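Note that one protein chain of the assembly has been removed; the remaining protein chains are unaltered in position.
Letters are used for the chains, namely A and B, taken in the order the chains are written, and counting of residues starts over at 1 for each.
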Amino acid sequence: MSGSGERAPLRVEGLSLLTSRDILLDRLSFAVEPGEVLALSGGAGAGKTLLLRALAGLAPKGVTVLGDIRIQGRRILVTQDGALDPLRPLGAQFTDLLAHQSGLDERTALRRAAEALERFQVPAAARRLALHPHELGEAMRWRAALALAMAAQPALLLADAPAAALDPTQRVRLLNDLAAWTREAGTALLLAGRPQPDPVHSGLADRRLILAQGRLEAPEEEPTPAPSPVEPAPSGPPILSVRDLRVAFPLGRSWRGEERWLTVVDGLSIALAEGETLALLGETGSGKSVLARAILRLVPPVGGQVSWLGTDLAAAPPEAMRRARRDLQILFPDPLAAFDPLMTIGAQLAETLESLRPTRSAADQAAWLAEALEEVGLPSAVLDLYPGSLRPAEAARAGLARALLPEPRLLVCDEPAAMLDGAERGDFLALLRAIRRRRRLALLYATQDAAEGLGVARRALVLLLGRIVEAADSAVLAAGARHPYSRALIAAARLARPALHGDPPSPLRPPTGCALRLRCPLAHDGCAQVPPSLDTVAPGHRVACHVAHDDAQDGAQVGGRAP
Amino acid sequence: MLSLVLRRVLAAVPALLGLALAAAVVAALAGPGWAPALGAALAALPATLALVLPALALGTGFGALLGVMGGVGAVLGGVGPAMPGFLLAAVFAASLAKAPVLLGLAALALPAAAQAATLADRARAGAEDTVLLAARGRGMDGSALLWRLALPLGLSAAMGGLRSAVAGTVAAAVVVESLFGSGFSGAGRLFVEAARAGDTGMAVAALAGLCGLAVLLGALGGALHGWIDPRARMA
Partner (left out) sequence: MHEPAGTDSRTDPHWRDGPWQKAGQRLTAHRPAAAGLTVLAALMLAVAAGLVTGGGPVGAALAAGHQSLTFALLAGLGGAALGLLWGGAAVALGERAERAMMAPAIALTGLPLALVLPLAGGLLGPGRGLAPMAVVTALIAAPAVAVVARDELRALLRREFLSAAQAAGLTGGRRLRRHTLPNVILPLAAAAWTALPRALMAESLASLLGLGLPEGVTGWGTAIGAAARTGDAMALAGPALLLALTLWALHGVGDGMRLAFSTTGGRR
């Protein structure tokens, strides 16, 4: 497993980490060569952070480090939060590090700082050096943290799941830029991260180690997930129809007394037939989550219509709304937080049942609850537990059981697997798919992971700033998305470098014309004029993009021009 | 820095005017008339300021330093709640008759130091796995870590609690001035004597003066906090 060169910046032999009670890491041996990108994968709690801290010589108190860690040259650890000094401007932090460690004078240090930021495509880098970390966006802060680490020209860079909380298009681009730079500079990069997808497959990493139960495992060939059996496209009249839905939040009045609104969902229309599955793909601020909640009237819309089986939900009287809630259920992104911590799971399931299916007798009810848990693979003992005693994977299943209790016909999922990792995530999604098929549920699945959304649903909508930018069958999108934003999302899902640059525009001040134009590699002057309309480019395939429209008119093939 | 101070002080002006107006009305209705009451209160304020300001400055500074370094600071912060300024003042006044000025200062500075130590210690502990670990990961350690990072963070946290520290110190200063005899003749003494005599106008004017002092010191502290910590400039 270990490399052969004597000059490996990092060579680990028989490294074990122990506490007085446990063996945390068990006799790890590996090496990283100069210019190599070694991915370290493992689920939550696998010990990635601990290993990186030990390699940086910063093992937590009470942890004994045994074995041999040999490091040639300077090592830098970029911690999980990539924290910068909150009190000083970026420039001062660069000069501090470069003067302290490399003995550079201030001007050279500042020049190198600006160059380092430019490697991550930071525009007007020199001016950013005067800013404090809290004045930067999250993505910019990560670029600064990684630029700061690389500016010090380390021989070994230990990066602990950098930018994990960023949107995929930004995170994956940042990781690819980082890997390109470390390869060029001959820096050995140890990149910790989530187990999926495989970073070697996309070329992000050269090699991959998997950390599980405190040991290193050789990566297995991942079985490509079997494509879900193609179902006939559901037909029939739509059961759910959303027309021109608008959700906006008041921001108070400006100094001139005008009402200011933050528009989150901007005139969306959806139709869903019985048993149909639809993915809502989009990142932070796309409006997917608010749309999901507005459909269930958990967030009040300011305009448009949501009708369920012909009933307008906005105008529905309480009794009709309750009947509709039987049919419309939701999975929340943090299933644990969606349970009241003071009530047992059983009591909360029973409460849902009493509220939505009050006809059941008590004995009947108990059997029903046990059955519901069995369906999601939980023992009935879970009924007596409080949410605080559940693991995340169990909470996700309990949340699914609660949603299924009233026998819904539509399940709205708002990133239901966001808290799960690795095998747990895969198992949960498989369960969700199996139950959906068995019960013939209609599914609305909001996610920022394009691969997950396209795998779960037959059709997909790509959302950007509260509008649909592309709508097509999942297979069509996976094979050849037309909109640059869709392509970026799909690329990011397999860790390939997305072609979008810069940061998403603020929803408070969206750009004129196309919402993507400031990040889009294909944007031309016309894109700033009018927002593109959602036009049909092929049967069942609609795109809102000026460039894609032109391509379609020129007779370009599906897939279009490579970004 | 100067514009920050100006902004903070200007923001405090309405509160100061309100206090002055309230005191003037009460003094005009009940007491010696608004001009003499406000005049006496204003004339007495510098003496109180001379007691409160150094106590707060020394207490917060040393408290934050001790808190960041742990050890003594943790002990100081731990016993802090047991020694409010008025209690220390009473203990000093009863047991040690000498050097009343210094003791008065100490009675006010110790609680401020204890609070600063608690806040700074908590801030350092909170930063241990984030900002401080990240800085160590970049190779910073030893005294550079303490002086350039941990202490400013601790000081910023201590300054964040300055509003309540100011209020507590001003209240305790009243007790110090009242118990420590002739050495002090500030607004606190004026307030207690007027209250004891049932002189409504004068007592309210003196209290308004003390409140105004607290508002002003809070504003200055806010400006200083913003100078140390850019995140606090917005608030």
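Things to note:
One rule holds for everything that comes next: a contact is a pair of C-beta atoms (placed from the backbone, for glycine too) under 8 Å apart; a residue touches a chain by one contact, two chains touch by 3 or more.
Treat the numbers as computed from the prediction; the structure is a model and nothing was measured.
For the chain missing from the display, the contacting residue among B:Leu45, B:Ala106 or B:Val174 is B:Val174, taking the whole complex into account.
Summary of contacts with the chain left out: across B:Leu108, B:Ala127 or B:Ala194, the touching residue is B:Ala194.
Checked against the full complex, the one of B:Ala24, B:Leu66, B:Cys211 or B:Ala232 touching the unshown chain is B:Cys211. Interface residues of chain A with the unshown chain, by the touch rule above, are 19, 22-25, 45-47, 49-50, 63, 211, 213-214, 293, 296, 298, 318, 321-322, 325-326, 329-330, 332, 334, 337-343, 351-352, 355-356, 385-386, 388-389, 391, 402. Touching the omitted chain from chain B are residues 15, 78-79, 81-84, 86-87, 89-91, 93-95, 97, 122, 126, 129, 163-164, 166-168, 170-172, 174-175, 178-179, 191-192, 194-198, 200, 203-204, 207, 210-211, 214-215, 218.
Basically, only the chains that are shown with their structure count from here on.
Annotation: 47 Å between the Cα-based centres of chain A and chain B.
Per the touch definition, chain A reaches chain B in the complex via residues 53, 56, 58, 74, 76-79, 81-87, 96-97, 100-101, 132, 134-135, 145, 148-149, 152, 158.
Residues 130-131, 133-140, 144, 148-149, 152-153, 156, 228-231 of chain B are the ones that touch chain A when the two sit in their complex.
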